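As you look at this complex, bear in mind that one protein chain is not there, while each of the others sits in place.
Here the chain labels run A, B, C and D in written order, and each chain numbers its own residues starting at 1.
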Amino acid sequence: MRRWIWLSVVVAFAIAYPLLLSSPFQQRLGALVLLYAIAASAWNIVGGYAGQVSVGHVVFFGCGAYAAMGAYAKFGLSPLFGIPGGIVLAVGLAAIVGVPTLRLSGHYFSMATIAVAETMRLIVTNTEWLGAAVGLSGPTVPRNIFDLSFLSALPYYYLFLAILSITLAITWWMTNSRMGFYLRAIKDSERAARSLGAPASRTKLYAYMLSAALTSVAGALYAMMFGFVDPESGLGILISVKILIMAALGGAGLLFGPLVGAAILVPLEEISNSWLGGKGAGLTFVVYGAIIVLIARFQPGGLLSLLTRRSRSKVDTGAGYAP
Amino acid sequence: MLLEARGITKAFGSFKAVDDASVTLEQGDILGLIGPNGAGKSTFFNCLTGDLKATSGRVLFEATDITDFTPEQRAGLGLARTFQVPQTFEGMTVLENVMIGAFLRTAHRKEAETRARAVLERVGMSRLAEAPARSLGTPGRKRLEIARALATEPKVLLLDEAMAGLNAHEVRLAIDLVRDIHRSGITLVIVEHIMEVIMSLASRVMVFHQGKEIARGSPQEVTSNPAVIAAYLGTRAAKAAAGHTPVELMGGPDP
Amino acid sequence: MSFVLVQVIVGGLLLGAVYALFSSGLTLVWGMMNIVNFAHGDFVMLGMYVAYVVYTLMGGGPILGAPLATLVLATLGVVVYFALIRGIMKGPMLAQILGTFGLALLLRYSVFWWFGANFLSMPPNIVGGTYAFAGLRIEASRLLAGVVALLVTLGLHLLLTRTSLGSKMLAVAEDQTAAQLMGIRPDTMQAIAWAIAAGATGLAGALIANFFYIVPTVGETLGIVAFVTVSLGGFGSVPGALVAGLLIGVIESLSGYLIGAIYKDIVVYVLFLFFLWFRPQGLMGKM
Amino acid sequence: MSGALLRIEHLEVRYGDLIGVSDVSLEVPEGSVVALLGSNGGGKTTTLNAIAGLIPVHSGSISFRDEEIAGQKAFAIVRKGLALSPEGWRLFVQQSVENNLMLGATPLHDKSRQATLLERVYEIFPRLKERRNQRAGTMSGGERQMLAVGRALMSDPKLLMLDEPSLGLAPAVVESMYETFGRLHREGLTILLAEQSIELALEVSDFATVLQVGKSVLSGTAAALAEDPQVQKAYLGVD
Partner (left out) sequence: QDKVVKIGVIMPMSGGTASIGAHAKAALDVATDIINNAHPELGNFPLAKNAGLAGLGGARVEVIIADNQGNPATGQNQALRLITEEKVAAVFGSYQSGVTLTSSAIAEKYGVPFLNSESVAANLTERGFKWFFRTTPIATDFAKIYVDFLADIKAQGAKTDSIAVVHDNTEYGTSVANTISGTFKERGQPIALDVAYPVNATDVQGQVLQLKDKKPDVVIMISYTSDAILFAKTMQSLDYKPAVLLADDAGYSDPSFTKAVGKISQGVFNRSSWVVGPAGSPSAIIADMYKKKSGEEMDDTVARQMQGFFVLADAIDRAGSTEPAKIQAALKATDLKPEQLMIGYKGVKFDDKGQNILASGAIIQLQDGENYVSVWPKANAEKAPVLPYKGW
């Protein structure tokens, strides 16, 4: 019951936010929070639930971003039409990359994903057709509404909110389905899960592909909002880390963890940059870094774990099952 | 023939943990597998279930060659097992652990839950359904392993020391449970160091030593075999198995 | 083989030794103690700055700078362990990424705040200039770094495999509770591991400073190389890191010379992925 | 009976909100073998782990040689001369058999005894000597059990605590292991034993305590308990 009350408060706030804080910068901040929440929630499917810590998720982000900008720059289409292409690209890449890498354990998987992402970034940096280091830009002047190039952040905000809701719904559905159960089991003991008939590789691969698809949507939206992508901003490893950090900060493996993480980190980053960035002494990152360190130090399970721990139902295990 | 293994060998480097072992299992069997520690019993199990890839030899299930099948495929065919070193899903409740097994035969959460609860009832763990699995001790974990395996609705169930850590009374209850499982039409292979279990359950016994089969036969035949006594049982257990009373070990309690 | 090619390979080996040098600390905390350290590159950076400050304040080459950098960083390692890592270890692995990433930013920009963003550099040839023989040219500063790399790796390897201290450290890394049952105090071992790892990293920084530039963000560039080196070598294998470092150095050098420098990182990454395909445990890692 | 080496009074241990044991009292006289009995989940492991300092004590007292050790850190307790072969073995699976054993000798003050102790363990479990360089994680179940017990012996403890030492061991190995315990006992070692086989446990011990649902409900000499109808009924299945 408490859950539902909380949920409705959050939803009501999310819908009303742009009306409550209506300056263009605040609205854009809200939209960015949602955008990063989409990416971090997508990452959460494989990084949180399946326990496969991908540090190279930016490749899928890049698939979306490049597909959207490419649709415009190469074919004169609305970037919107790049989204399906981006999804196909991301899912295909996830399948190719996932088969060999998902069998790797722990750190090796993380490193392999970094290697894949860096390889892609370097390849794109050296590919003239994809704009090389210069990158690709979207329509500078919107031709019609489908170019999704708005002055106000309001349309972005509600678009992102809708897509975030879909992402969370998919995640929720997944965690409550067989796939979600299998993922959790595989995370604990792949060997046991397989002995019980859970097709470990396939399940992980599906999760990876699903996560890749959603991440690519985030990437496409990102590129559309900023009207630009280059290898650094579309495929740079820092974006992966940022996504991961948000999920971890809020609580990985929890439905709303990534949203909480994004809602804290994005404003923190933008506001500390706005206040301190101009001084040029690097103070922004001193503050930003210190806050992350403090959260990790005192709430290593993520902020949301504070709430959930308390609400975990109490069970009486009594004296076991013996007579 | 339900399950057949032909000439299984498993080598770790130059060391052969299982050396040319064969076994056939008929519908309705309870095969007991005994042997000294490190004889290769678990390794043999792992080759049957696909956990390990045998160095050579073939495994047949219902006349299908399953040597190259993955563990999950074999589970799908009806081959279930428990682990000697319990592989509990620590982050889940007892019920959820069993649901993972039940999901093999149904994709629906509700249905899986119903089946899992039924299995827990059967193994006498209903009261613990909502308990976190990590709170179980070793014996509890072992019983959970049986429940999970049962939930996959197997045709053959391989139990690797599933009763280790139970006291005498609990062993008796567990024997009843296994009988009950057997009666429901499941064929069993059991590895156990508790002779009472082997004596009262197994229809046939196979004895492993240094990766090789050294004896087979009825429980009585095997436990009176001098080679088995020398390699495995020791005099005390042999006597106990033969119906003798336990001898004093540590000089008895102080007066 | 052409003469240039020999120079390329020798240069690659020296470069690789340097990679191995600044990866050795990471092998210890990440590979062996199982603690992800995203701030590793920034530890190298701090080592460089310490060496630079020592040089500007007191003059003298690495004879003074290197030991001091080792000492300062070792102390920092212990502080970081007690102030941050110990708390983080209670959480999941992600908390380590989170915490050490925050630490990386904190360190990087604290230095930035203090020293500014300008590129600094030790005077050229502070260590013995360049040796030329038989047409080959070898910088003394790189040679020194290479030799120290070999010594440090060897030392670490012996420590971990031959001493009871090493065995205790590994025990703590594997299972803190069980280690306590052996009468081992986990905090002590972890702190020692951090001191050694950070010290080695500081030493690496001080030596690299002699032929590299110094800037607060240099850790980013070096950190990722260390990551690849440690994982190619196999987490937990000190000799693996050495071999991987040398291998990467030579591959980079050769591919940079033969196919073009912009492709050299691609070659390294692809080779790394290819290796993982056949050896999922890295070059010398255990399963 | 000489003075109690270990004395536990009204021990309560919690796992978060869950209660592990609620009220355990027992005494281990110096030089004796004491058995801890009880069905699964009775609290044997919890009690042993609490003594060793692996789980915090919620209330009650644990004194070892008249020194309160409740609340002390596990590594400090071990150094006082208590050793535990824990449930689930907790071996260092990445390290070799011999390294595991040597780690067990960490609390020794007199390092020169390491070699002697190692030989003693190898004598009890020849299989371990055979496999001294194998990685502990690849050992069979029974071999791991031997290693865990052997490792606990390596610190040459005053009080040896064994959590189900015969679990998974072949009958002949159990036999020889208990013979060795008997010898060590005669040489003055004190043992606190949680053993699933009550028959065996009562046979080898001087005293026993029965735990039920986290409470110590019965204590006495092993001989007396073996005759106790309640024990017979509940644990031996004798009707």
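Everything below uses one rule, namely that contacts are C-beta pairs under 8 Å (C-beta built on N, C-alpha and C of every residue); 3 or more make two chains touch, one makes a residue touch a chain.
Here the structure is a predicted model, which means the values were calculated and not measured.
Although one chain is omitted from the display, it touches the following shown chains in the full assembly: A, C.
Considering the whole complex, the residue from C:W30, C:Y49, C:Y81 or C:Y109 that touches the absent chain is C:Y109.
Across the entire complex, the residue among A:L80, A:A132, A:L268 or A:A290 in touch with the chain not shown is A:A132. Among A:A14, A:L32, A:C63 or A:L304, only A:L32 touches the chain left out of the display. In the full complex, subunit A contacts the hidden chain through residues 23-25, 28, 32, 122, 125-126, 132-135, 137, 140-141, 151, 222, 226-228, 230, 232-233, 270, 273-274, 277-280, 282, 284-285.
Residue-level contact of subunit C with the missing chain is found at 4, 7-8, 11-12, 15, 109, 112, 116-121, 124-125, 130, 132, 137, 139, 211-213, 215-218, 220-222, 225, 252-254, 256-257, 260-262, 264-265.
Assume only the chains that are shown with their structure count from here on.
Between A-C and C-D, more C-beta contact pairs are found at A-C.
Chain centre most remote from that of subunit A: D (centre = mean of CA atoms). Between the Cα centres of subunit A and subunit B there is a gap of 44 Å.
Distance between chain centres (mean CA atoms), subunit B to subunit D: 27 Å.
Shared contact sites, meaning residues of subunit D that touch two or more other chains, fall at 18, 39-41, 234. Along subunit A, residues 315, 317-318, 320-323 each make contact with two or more other chains. For subunit A in complex with subunit C, the residues that touch the partner chain are 47, 53, 55, 100-101, 103-108, 111-112, 114-116, 118-119, 122-123, 125-126, 237, 241, 244-245, 247-249, 252, 281-286, 288-302.
Partner subunit A is touched in their complex by these residues of subunit B: 49, 51, 70-72, 75-76, 80-81, 83, 87-92, 96, 99-101, 103-104, 107, 109, 112, 124-125, 127-128, 130-132, 135, 137, 140, 143, 148-149, 151-152, 169-170, 173. Partner subunit D is touched in their complex by these residues of subunit B: 12, 35-39, 41-43, 84-85, 135, 137-140, 160-161, 164-170, 172, 193, 195, 231-237, 246, 248-254.
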